[in-house]
Structure formats: structure tokens, C-alpha cells
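All protein chains but one are shown in place.
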Amino acid sequence: MIEVVPSEGGVVPAAVEVGLVVNGEARRLVVEPRVTLLDALRERLGLTGAKKGCDHGECGACTVLVDDRRIYSCTTLAVMQEGRRVTTVEGLGTPESPHPVQAAFVEHDGMQCGMCTPGQVVSAVALIAEGHAGSEDEIREWMSGNLCRCAAYPGIVAAVRAAAGGAS
Amino acid sequence: MTSVGTPVPRVDGLLKATGTARYTADIPFEDLTHAVLLQATIARGRIASIDASAAEAAPGVLLVLTHLNAPRLPRMRAFAKGGSAQQTVPALQDDRVRFAGETVAFVVAESQEQARYAAMLISVEYDEEPPAVGLHGDAYPPAKVNGQPPDYRRGDAERALADAAVTVERTYRTPVHHHNPIEPPVTIASWDDDGGLTVHEAAQGGVHMMRLGFAEALGIPRRKAGSIRVVSKFLGGGFGGKGFMWPRNILPAVAARLLGRPVKLELTRAQMYTSGGYRSETVQRLRLGADRDGRLGSIVHESTSTGSDMGEFPEPCAQITQMLYACPNVTGTHRLVRQNVGVPTFTRAPGEGPGSFALESALDELAGELSLDPLELRLRNYAETDPEHDRPWSSKGLRECYSEGAERFGWSARNPEPGSMRDGRWLVGYGMATAAYSSHTWPTFARVRIRADGTAVVRCATTDIGTGTYTVMAQVAADALGVRPGDVTFEAGDTRYPFAFPPVSSSGARSIGPAVRAAALAVRTRVARLAVKDRESPLFGADAATVRAIGGGRLARADDPERYDTFVDVLERAGLGHVEERKGYGVMPFLHSTASGIAPWPVGPLLRVATRPFAGRYSTYDFGAQFVEVRVDPDLGVVRVSRVVGVYDIGRVLNPRTARNQAVGGITWGIGMALMERTTTHPRLGKYTSPNLSGYLLPTNADVPDIDVHFLDRPDPLVNPLGVKGVGELPVVGVAAAIANAVHHATGKRVRSLPIGPAELLG
């Protein structure tokens, strides 16, 4: 149990130490409890792949995997994820050695401005693992937690289908 | 061998898909401070008192600016008058509140969390006054509409209406729309020791325009504007909302100067609704008069949108009506009604978007009155020449768009009787509409450098807003140079690069493309000149002007392609690390002379040039036809778009992959406009009710059906040397009307107010 950190004059609870396994690497960081997982990744760990689009769990740009499940990193606190495995888009692949889903997004042009793309990619990786890539309609429904204002949706669906091995 | 026209994959695709592409908010900074805005919670009145002491005492807080202590800032020059601003009134200058969401304090702290919390500690008391809300008040004519007079008249539309055999008179309404890119606007300002300012800005390509804006706002003389650098490498969507200087852009630079540290301001989603413009609501009255055969004798299109004391942007709804159909008598008018809601601005497909909803819905209603097929009605009024300016089109493939679209869609299967087509529980409806958009050519410069290794780098200060500029411009340069597109790097988004206008009004390909091509041809010619003077070159003695590029970075004699030289060899023998040329396109002479990028901003003249191309000899527009199938659940009032076919004449297609993606995106904007997007304002309090993404609904993946996009891909040789027109906005135009028409076909119910949902169909 984490101790309640005595706050000075009841105003400012001190920062707490949080341990995360981020993209396979054990990381320790000291953050105030009010810091979201998204802000911890972006501002403290320099992992800016996950984007802040709405900060309210309404757009999906901040999607990451926690213990292999896709979540919005903007609506959870870093401290709540103590000890968990966090995978960001950077942990899936690199430009030199992309994940098959990342390669498929390029091949099927599932992006325009690219701001939502990291979230889309992470979400797609999870969707395929969940077994929700059975049909185009199923992909559309299960990718609906990731908004794309440029609306590269048909390319995204094609990329997911191809990466899931369902391209025909 | 040519790359243009082929579906080259996005060169920055992997950077984006791996999270490696750095958007403005991702850029790391030493010693960075974080700012937040505090915004007015009333729509009109005065700040009676503002107490920032608790905020100033909060941990980590470095600075709190209010109207009581902020440096004096000048009123900005309006974009329409050659400036960079839509809202000309700067923030924090007095105690007046002109709209809900106006900035009343600017807080800077060590961390984002600290700044946000401190803003919550500021207590503001207001003396409220009743705000002006809605389009009910006195209407007045704007000074200009897109550089044109507010009223347009050809013939005598009123008299022709009175004489018409058949008339339709209807009023259509569209709501406030917000751009809502996924990336919130971000500004990071830092001053160096020499007084130079660098601003990393999520800007829609107007880095040079913003530089002038910063100079104006910060009291830096124009001749010293070169000390300001604006950088914008990746943009997470703009759609018009990041195209200008707004008060929020200026404050970080002001604070950074006071603090001597870099300041970063990232807007919240809610703040985006009041800090970067929006598309005004519109009320549009349409009156059509026709003979019994459906030939239009008269159109009157009267549009009203939101006005403001802080700046003026009339939504130019009626302009499409002035040019779209062969009709001898047309009146188009634009009026404004002052409201306390901030200044509207360009939003994807400005004017044509909402304007076509009204016009193309009214035509569908006229087709119904005449018992005429809606497509046939449009063909009977086909404009062979531009009726507005009485001159030929540079190109117009609209007739082919209609026929190709109808064929692909299966339009002939449409039973004209509303409510007659079903699929199980669903009512099925077909609808169509015409699309047209006046994409622009803006002055643009590019610099092309051939390096010793035979690769090339192209530099231009535009920004790739997601359209594929990095990819497509590499293709254009590659073809002009005679190299592979992979050997060309396109660099953008920096005032250190040659001047470019913001990529707005579908201008990117047609403005940047010819500039890049011209610069590439020029540098190629320069290499050829080196070669023909070089005794060791196979090209020695040839006429440099006739030397041809034969691919692979090789230049050959016109009379003997076997005798060639290479960029690499020419440069090596000449002992040059690189060769470079810079060219402009679409540029007026006086801009040529001051093309450092800090030239005066002659927007008024530019607009006239851009909308009256070819010295008045031709009119150029993008054209298209939209066909839509909807399914309506009559018990639940739910509408789903099940099929869309869009066929477009955008001139030559530079890259079918990126162009198709943009078209799909535009159509989806039309779906959003038709079925879900709407910002509502409280009628008494004058405040937006849902400044978020759960109340303002954007289309999700589940809302977008199969979309069949087809381009005629017919180069327009008159418009520019590449033959390319514009693709960004055209596919939005007409979609909302086509959907409304399809809903009417499915249900017999005509909805004249967007969006169309259960409330409209069952209420």
C-alpha cells in the first residue's frame, strides 16, 4: 500500500514514485498523483508517440496498451498503473523495422495528417489480438474509439484487414 | 518513367505510423514553461474584478497576465485587408468581454498541471450584459465577401421569378461548425539572447504570414521581421482553424519575453471552440424560377451569417449559385447579423459547403415540382461557359462526372417515387448533387538544390497539412529533374525556406507544384549549362536549352540520347558541392522584388488575381458529381449513409493514392455535416453548450461506408504547366445536399436544417 503522502499544510501532496515497464524497459519516475499516464509518457519519459487530442477519452489519439489491453492513457493516472506493462506506438516498431500493422497503414494510406495515427495503430494491434477483424463492418465498429478528422477510415480498415491476414 | 500520376506511398508514412514524426507539442525544449488560458464565462459585459493573488502564490507559478498587467498590444490588421488576423482585437487589453471564451488571463507555470490548477484559483467577477445571440437582429452588408462585393446581380431575377411557370421558395439553415482537428493548437515561443524570436507553431502553412503577424503584434518593424523564425513541420489537421493569427498565438511570445524562458501554450479541446474561429451558422433563402421543361430563368440566393465587431468573415454561401448553372437572372446577397460569439473564419469548403446544401436541395425540390429526374434537371441547366463572368472555363468535365457517376452508382435504378424503395425495415433513398469549388493559385516560391551525390532537396515554406505535400512535391521535382522520387527530399514548414502562402482553398498542388517544377527545371538547366561548357562532358558544345533529362540523374543531348552526362559527374568536375535555383509561381511583379518572405502582405490584390486567373480570359473551377444512397429506419429516425460515389474533375491527378484519401475525407466531412455535426449556443447566455467531442459528434469509422472515388484525371493545360486543379474542398461540396435529397427520396420528408437526425425526422 502506498502511503498517503503527508501534505504540507494540506495543500500539496508530494510527488510519488511510480514504476512502469514501458516498451519492455523498467522505468521509474517521480510524479504528482494528478499526472495522467499520457502526460507521464509524453512530458516525463519523452515518449511523444501517444498524442493528446481531447484529454477526455473522446478521441483515441492517446491509445496505448497496458498489459496488452488498449486503453486511453489520458483518463488514467500514472500512479494507478504502478507495476504494469505499458506499450506505446514507439514500442511496436521503428521506421527501420516497423510492426506489420504500421507497414500496413503506410501501404493502404490509412492516414493523412497523422495525428491520430499512433492511436489508430495501437488500437488496431489490440483489435487484431482481440479477434475483432473478422469483417469490414466488425473492424469499423471496433475501430470507432479512434477518431480521424481527416477521415482516412477506408484506408485504416484496409490496413487492419491486411495486417490481420484477411486481405482478399 | 514519370512519377507524377503514380500512387507513390506517403514518404512520411512510417514516421507517422511509428510515432516518430514530431508535431509541435512533441518538440523537447530545455527550460520550458507551460501556459494555460483562462477564458470568460459570460458572453458580454465587463470584468468587475479579477483576483489572481491565489494563482500567483500557487506552487510553480511564474506569471499571471490579466488586462490589469498585460503589455499593451496593437489591434491587428485583418486578413481581408492585407493582415494576418481574423479577430483583430488582441487579448487582455481592457475589461470588456465580447464573447464567451475570450481570454481573461494567461497563466505560466513550471508544469502544465500547476498552470492549470493556478488558473482555477483566479477569481473573476463580471458585470453581465445581455448578449446578442442568433441571426435574429438587424442584418447589414459586409464590406467584402471573399474580396467581392456582398451583392451580385445579373439580369433581373425578381422579375424573372414573377414570370416563371414554376417557382420554389425555401429557407435552409446550417449550424455552427467547428474544425476540430485532432491536434489542438500549440504555440511554443522562445527568444534568444540577440532578441530573435523562434515560434514553433501548429500553423496551417502560413509561417511567413504568421511571422508578419508576430512582428505586427510585438512591435517589431517589418524590416526586422527576419529576426522572427516560425517553424511548423508536421500539422495534426487544420481545416481552416489554424490558418491565421489569433490572440492566443501572440501571448506565449509576450510571456516568453517577460520571463526570459520558452513558453508553451497548448489549448484544451474546449478552448479550441472559442480560440480559432468556426464556420458561422447560416440562414439561406433560395428562390428558383423555371419553365415547365426545367430551364432555370431565375435564382435568388440570400445568405445571412454571423457578424462581429472584432473582425469580419461572411460565409460566402451564394457565390456558388452565381456560377454553377446557366441561368440568365441571378441575384446573390450576403448579410451579417452581429453576435457576441467571436469571429468566424474559413472552414473546409467555405461558402460552397453550406451554400451548396441550400442550392442543391432547392434544385431537388424543383425537380420534384417538375416531376423531373434531378440529374436531368442539372443537365438541362448545364453551363457551357461561366455565366458569372461570361467567359470560357479553363476546363470543365462535369458532364462526364455526371454520366460516369450515374453509371457507377446505378442511378437509373432509382424509382422516382419517394418512399418507394426498401430493404427489409430500411427505407432506401438515392440522392445526388453537383460539386464545384473555386480552388486558388497563391504566390509560392521553391528552392531546389542538386547535391554532389545526385540527390535533390526541395525547400518551400508551406506545411504538409496531411494532404501528402512531402510526397507529391518530391514526385513533381523528380520528374522535372529526371531522378527517382526517392532521390528527392521535400522540406517545408520554416520561414528560412522560400515564401509560400498558406495551403488554403485547395491551393497546395496548384501553387506549390508549378513553383517546384519551375525551380527544378531551372536548376537542371544550370547543370546543363555547366556541362555544355565543360570539355570533358559528353554534352560539351551542345545547346543547354535543348539538353534533355533521360532519367537516373542523366542529361543527354537532344540529338543523341546515347551521349549523356550525370548530375554527379558534372558537379564533381566542376568541384561543386551543390547547385541551386529558386523560382516563384503565381507571383505578381512587385512580390518578385521583395520575395524575402517579409514582403508586405498584399492579400486584397492577391485575392483578385487568384479568383480572376488568366487575366480574365478563362474561369477555372474544380467540378464533380456526388451520388449517395441512404438507409433510414422509419421507426427510429436513424439515417445511415450506405454508399457514396464521387466523380471529380480536378485536372491532372498528381498522386491517385493521396488524392483519393483526400476525397474520401472530404466526402466524410459532408457526411458529418449532413448527419451529426453541430455546435449549439444557449440562446440567452450566448455560450456554446458542448465544446467537446462527445457532444459535437465527428463521424467515426462506423459511419463511413464504401466510398467510390473516381477522378477524370484530365490535365487542364490552361491552369498551370502541371495541369492540376484542386482536390481538398471539392469533395465536401454537395454531399450534405445529396444526403438530404436521398433522405427525402427515402422518406418523403424534406429536411431543410442541418444536421438531419431523429429529431428532424420524427419530431
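Per-chain residue numbering starts at 1, and chain names A and B are given in the order in which the chains are listed.
Definition applied: a residue touches a chain if its C-beta (ideal position, glycine included) is under 8 Å from a C-beta of that chain, and two chains touch if they have at least 3 such contacts.
The rule is short, and it goes like this: contacts and distances are computed from a predicted model.
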Check: UniProt protein name for the omitted subunit, picking from "Adenylate/guanylate cyclase domain-containing protein", "Cytochrome c-type biogenesis protein CcmE", "Xanthine dehydrogenase YagS FAD-binding subunit" or "Carbohydrate ABC transporter permease"?
Finding: "Xanthine dehydrogenase YagS FAD-binding subunit"
Note to self: Given that one chain is not shown, which residue among B:G137, B:G577 or B:P683 touches it?
What the structure shows: B:P683
Note to self: Can you tell me which of A:N23, A:T48 or A:T76 touches the chain that was removed from the display?
What the structure shows: A:T76
Next item on the list: Have a look at B:A48, B:A165, B:A545 or B:A759 and name the one touching the chain we're not showing.
Entry: B:A759
Item checked: Residue of B:A326, B:A383 or B:V638 in touch with the missing chain, whole complex considered -> B:V638
Item checked: Touch list for subunit A against the chain that is not drawn -> 1-5, 7, 10-13, 16, 32-34, 36, 55-57, 60, 63, 69-72, 74-77, 79-80, 82, 123, 126-127, 130, 132, 140-142, 144-145
Item checked: Positions on subunit B where the hidden chain makes contact -> 41, 113, 116-117, 120, 270, 633, 635-638, 640, 675-676, 680, 682-685, 687, 689-691, 694-695, 697, 699-703, 757-763
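In this text, only the chains that are shown with their structure count from here on.
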Checklist line | subunit A residues touching subunit B - in the complex, by the definition given at the top | finding: 12, 32, 34-35, 39, 42-43, 46-56, 58-59, 61, 88-90, 92-95, 98, 102-103, 105-107, 109, 111-118, 121, 139-141, 143-144, 146-157
Checklist line | Of all residues in subunit B, those that touch subunit A in their complex | finding: 9-10, 12-23, 25-26, 28, 59, 111-113, 180-184, 234-237, 239, 266, 268-269, 465-468, 657-658, 660-662, 664-665, 667-669, 692-694, 698-702, 704, 706-707
